[in-house]
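One protein chain omitted, others in place.
Chain naming follows the written order as A, B, C, D and E, and within any one chain the residues start at number 1.
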Amino acid sequence: MSEAKVYTAPAMALRTALTLLIFVVLFTGLLAGAYQWTRPAIEASLLAEKMKFINEVLPAGSYDNELLADTLSLPPTPELGLKQPSTVYRARRGGEPAALVLEAVAPDGYSGDIRLVLGITADGDITGVRVVQHKETPGLGDYIEPGKDKNKEQPWISQFAGLNYPQVADAEWKVKKDKGRFDYRSGATVTPRAVVGAVHKAVRFAVTHRQELFAQEGKP
Amino acid sequence: MAHYLFLLIGAVLVNNVVLVKILGLCPFMGVSKKLETAYGMGAATTFVLTLATGASFIIDHYLLIPFGLEYLRTLSFIVTIAAIVQLTEMVIAKTSPMLQQVLGIYLPLITTNCAVLGVPLINISHSYGFMESLLFGAGSAIGFSLVLVLFAGIRERVDGAEVPLPFKGAAIAMVTAGLMSLAFMGFAGLDRY
Amino acid sequence: MISREEFRSIAHNGLWKQNTGLVQLLGLCPLLAISTNMVNAVMLSLATILVMALANVAVASLRNLIPHEIRIPVFILIVAALVTVVDLLFNAWFHQLYVILGIFIPLIVTNCIVLARVEAFAAKNPALHSTLDGIFMGIGLLWTLALLGALRELIGSGTLLAGIEMVIPGASAIQVLPADYPGFLLAILPPGAFILLGCLIAWKNWLDQRAAARERARPASPATPAEPAGEASPAPAG
Amino acid sequence: MEIVTSPHVLKPVSITRVMGQVCLALLPGIAVYSWLIGPALLLQLGIASLTALAAEALLLKLRGKPVSPFLMDGSALVTAWLIALTFPPLSPWWLTATGVLFAIVIAKQLYGGLGQNPFNPAMVAFAACIVAFPALMSQWPAQGLSLSFGQQLEVVFGLAPRIDALTAATPLDAMKTALKMDGVHASVQELLANQTLYGTFAGRGWEWVTSAYLLGGLFLLWRRVITWHVPVAFVLGLLLISGLCWSLDPARYADPLFHLFSGGAMLGAFFIATDPVSGCTTPRGKLIFGFGAGALAYLIRVFGAFPDGIAFAVLIMNLCAPLIDLFCQPAVFGKKKEAP
Amino acid sequence: MELLIAIAVMALGAVVLGAALGYASIKFKVEGDPIVEKVDAILPQTQCGQCGFPGCKPYAEAIVKGEAEINQCPPGGDEGVRKLADLLGKEYKPLSAEHGEEKPKAVAVIREETCIGCTLCIQACPVDAIVGAAKQMHTVVESLCTGCELCLKPCPVECIDMVPVPETLDTWKWKYPVIEIKPAEGRKAA
Partner (left out) sequence: MLQKLFKFKGGVKPAYNKHQSVGTPIATAPLPSRLVIPLHQSIGGTPQPVVAVGDKVLKGQLIGAADGWISAAVHASTSGTVTDIGPYLVPHPSGLSIDCVVIEPDGEERWIERQPLDYRAMAPEAVRTYLQQSGVVGLGGAVFPSHAKLTPSRDVPMEELVINGAECEPWITCDDLIMRERAAEIVSGIGLFRDLLQPKRVLIGIEDNKPEAVAAMKAAVQTAGEPFEVLAVPTLYPAGGAKQLIRVLTGKEIPAAKRSTDLGVQCFNVATAWTAWRAVAHGEPVINRIVTLTGNAGKPRNWEVLIGTPMDQLLPLAEPAPDTDGVIMGGPMMGFLIPAPDVPVIKATNCLIAHSPTLFPPKPPEMPCIRCGECARACPQELQPFELYWWSRARNFGKTQEYSLFDCIECGCCSYVCPAHIPLVQYFRFSKSEIWAREKDKKMAEGAKDRFEFKQYREEREKAEKAEKLAKAAAAQAAKKAAEAAAAAGSEASPAPPADDPEAAKKAAIAAAMARAKAQRAAVQPRNTDSVSPDQAEEIAAIDARRQQAGLEPPAPSPEPAPAAAPDGKEA
């Protein structure tokens, strides 16, 4: 740009617009190409992520249907602590209802919501509970995440697996400090209370509504 | 109404962009040596950030989502922001030499302030509506300006202290920012009710 | 082509003298936000290196075509496009990390170093130099970030390389400190990030100041090796 | 030529004396507190003092400063004592030591030592530790627990296991968590009826400790070590906002008196918020500082995530102090509006 | 198809923004740079050229353009560098050694007996501090001399000396208070 040409404003506008246009087209093209190229891989990753949690709460061999395809949309459900619609995954074995995977929220964690996924068999057995997202104090309340729990053999969250709802009475769904059956780590009882409460409610919901939940026509 | 209030408190104090979200640090460190410059940068950033959140909401909701082009967010947001900044700069330079004197050298820096891109992206990840986005943007900007000015106040004072030589300058400023961030942790939980 | 001297100076600048994190104080946000552990830190810096190198090449080769008035928007456009590509790549192949690094991948765009280098170096230098500059600046960032990440992880939880399994499946974290180490959580939280980076900066200053003091002392009296001046630099009170 | 300048006479005062008076004023509180808690408190004071002096000496030496005059000034001791008094008395020894190290090294000496730190060192230590070790920092000896000195020693030095029965949340914390778990306890009144935990006007036993601090604070006022501005404004801030909440919903919010004599309120008002170094210095600034600290302390202890808010409130006000002072500059002689 | 939509959407944005920017860049053009003046005001106006520029103003211009570092002016000293750093928001650097050191202020004095009145020094002095006519003895007006030393070289008989300015009651300054606790003094020197 050795010679300084004098442009009028509209001419300058045109010139800049065109230059920018060329670059934008060039790079958007590049980007769009990259997007097309990576899309399959991204979709696969997303799927894998979903399956990871589901596999943790529901053993992969316990059903034979296409779990991700057999879903049901739930409206916001206060029993599950949910203020937003959620998805229920329905596991079937040989066409018979086998288990439900559902989302729940414990709204009274120490620092806000604790999001959970639960697997519950048609008989009310809990196959697993996992924390998907929480903001509990690291090092104090975060032992509900199995990865953060110091007890690697028997993470705190694993004590739900195998319990059956009607068999474990309503009064027992409490931490030991409140005369229930669940362990807690000292100095942090708010978090386990919240989780236990949420799991309790969710199981109760699943058990009382299991008929409708399996029967309802879902959107695949 | 209370929802909006808590959103604002959250954005300004509890989830302060700089001290908690750790965004916008470069200008935070760069233009906090003197109070006057901090005022200038704060004002400029508040203006641009609020505008940017509004603009990106519109772009996202009326251009990108309808066409399924979410992957173009970064690109379109940042180009828009850069253009807003440059336009603001030119307009200010022409219309208000006074303001230009104050804000002049900071305006271009705003483009590279990651808070300006980060806040719109956070808005989207929280799926805020237009009012919420705007409020969150403004709140973040106010939070940014607030800590910038407070930081500048402390830095001016620490400037006169007998800080050990290796810590003079940026190092002690970092430590100060760390202690500020520690103090701000005290706000934790105040955005709930 | 590039001379040995130039290469050395670019490398020295990037790795030490103009280190982005410790000297230029640019690109601090990812540096502090993502350095909660070493793996995150390294992965984000790798992404940044990639973007910086590519951006510098692109700008340096296109620099003559870009009109001056809109150079900033165009630079940003280039960087943003490259960043989004990297973002997509992470999403596709390092999905877990992608989730953890969160908005900090798109934020490489505004990462001031990228733009600063593009504007300060690539816009004025040929492509090969610029690429090297980008890479070395990036490596400078990498080691700083890795060191900071390692420190924070070690002090905060007593381990190193937590989360390595996301990158190398099967690998696992190393427990460095005894398992009953209580973990000084502060190091992992934002205050710890700031304070430790402050200490790193001071450490670099201290090394530089000691080197400078040696340099000054040498011509005068070569026989003063055990000079205490460096280690306890008194405040400049007088 | 060294210039010996005017004035040639000085008032017989010194920093050592000022700090000594602060320590003296802390004694009634320490006495009542250790009577309540047991000798572990004295142990903590010892650990903190030793660590503080050692750290201060080491850092001064590293920085090439003279050690003895600065050790003698007594400020490290004040910091150490305040840390020992605000940390749970049965904290493991290393927790106290870590806090003191953090205070002396990072919050104080990195800024050049005495008089130059923008943040209150003791409160930096408290905040850093409660964030880093929330569990340990929110456990206090359970009510009615009586351990022999030997047992306390064992707990502090980690020789005995830290059993749950040993510790409990403080009255403040207990009230907050109880109210958070809606439905268990209906109202503050119901809670306060719990005679083992709550006394006549605040936490059982604690009320006498805080009263002793008040006494010490009055001594400081009388000796003119501190001015009335900060304590009065602090108490006012706490009273006003707690009174407001209380009058809005007495079932959910405890009365102002409870808050005034709970937790670290009195210690904060007279000993912590009054730290001259990190606080405001102008009279109007001090009023704002104290009021802000009192109000924030209430907000944080009642609505926030921590058992007590004094530390964070003071740190936040420390942050604002330079600006507050800037805007509260008193008018210089002759520059006021108009002479009468 | 998607690719085309993407390009179209972005192109629309590009055209709008580009046009706005281009238009504004002409409409809102401003000239002049007040910063040079501010920088020049900080420089000591000794006009000695030690910075490598033919005077303070050119150096000021170079600083603002980013062509020169801020630590090249020895007469301005450490404090000058600090002021510049403050003004321009840059990091302070110590004076660059290659441009010389900060010296105590001195003035030129012409040895009267040796001076041959060649006027060369008059021409060299950038601030007209030397008076005298051709073939007459010259004198330096002490109060005008900035101590730039530019007159030393041209003098064919080397009759100009730089003499440190003596302290008088007018120029005497109260000293920085002696810090009395100072075992650190020895180390400070190291």
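One rule holds for everything that comes next: a contact is a pair of C-beta atoms (placed from the backbone, for glycine too) under 8 Å apart; a residue touches a chain by one contact, two chains touch by 3 or more.
Because the structure is predicted, anything quoted here is derived from the model rather than measured.
Engineer: Indicate each shown chain that the hidden chain touches within the full complex.
Structural biologist: The chain that is not shown is in contact with B, D, E.
Engineer: With the full complex in mind, choose from D:L95, D:L114 or D:V188 the residue touching the hidden chain.
Structural biologist: In the full complex, the listed residue that touches the missing chain is D:L114.
Engineer: Which of D:E56, D:D73 or D:E207 sits in contact with the chain that's absent?
Structural biologist: D:D73
Engineer: Going by the contact rule already stated, which one of D:V156, D:L239, D:V277 or D:L299 would touch the omitted chain in the full complex?
Structural biologist: If we include the chain that is not displayed, D:V277 is the one touching it.
Engineer: So which bits of subunit E touch the chain we can't see?
Structural biologist: Contact residues on subunit E toward the absent chain are 40, 43-47, 55-56, 126-129, 144, 146, 167-169, 171-177, 179-181.
Engineer: Contact with the hidden chain only, please: which subunit D residues?
Structural biologist: Against the missing chain, subunit D presents residues 1, 3-11, 13-15, 17-18, 69-70, 73, 75, 112-116, 227, 276-277, 279, 281-282, 329-336, 339-340.
Engineer: Which subunit B residues touch the hidden chain?
Structural biologist: Touch with the absent chain occurs at residues 156-157, 159-162.
Everything below uses one rule, namely that only the chains that are shown with their structure count from here on.
Engineer: Counting in whole Å, what is the centre-to-centre distance of subunit C and subunit D, each centre being its mean C-alpha position?
Structural biologist: Comparing mean C-alpha positions, subunit D is 39 Å from subunit C.
Engineer: Starting from the mean Cα coordinates of subunit A and subunit B, work out the distance between those two points in Å.
Structural biologist: It comes to 31 Å between the two C-alpha centres.
Engineer: Out of subunit A, which residues touch more than one other chain, so two or more?
Structural biologist: Those would be 12, 15-16, 19-20, 23-24, 27-28, 31, 35, 111, 139.
Engineer: Specify, in ascending order, the residues of subunit C that touch 2 or more different other chains.
Structural biologist: 69-70, 73, 77, 80-81, 84, 88, 183, 185-186, 189, 191, 195, 232-235, 237, in rising order.
Engineer: How about subunit E: which of its residues touch subunit C in the complex?
Structural biologist: 17-18, 21-22, 25, 176, 179, 184-185, 187-188, 190
Engineer: In the complex formed with subunit A, which residues of subunit B make contact?
Structural biologist: Against subunit A, subunit B makes touches at 71-72, 75, 79, 188-189, 192.
Engineer: Give every residue of subunit D touching subunit C within the complex, in rising order.
Structural biologist: So the residues of subunit D in touch with subunit C come to 61-65, 98, 106, 112, 128, 131-134, 136.
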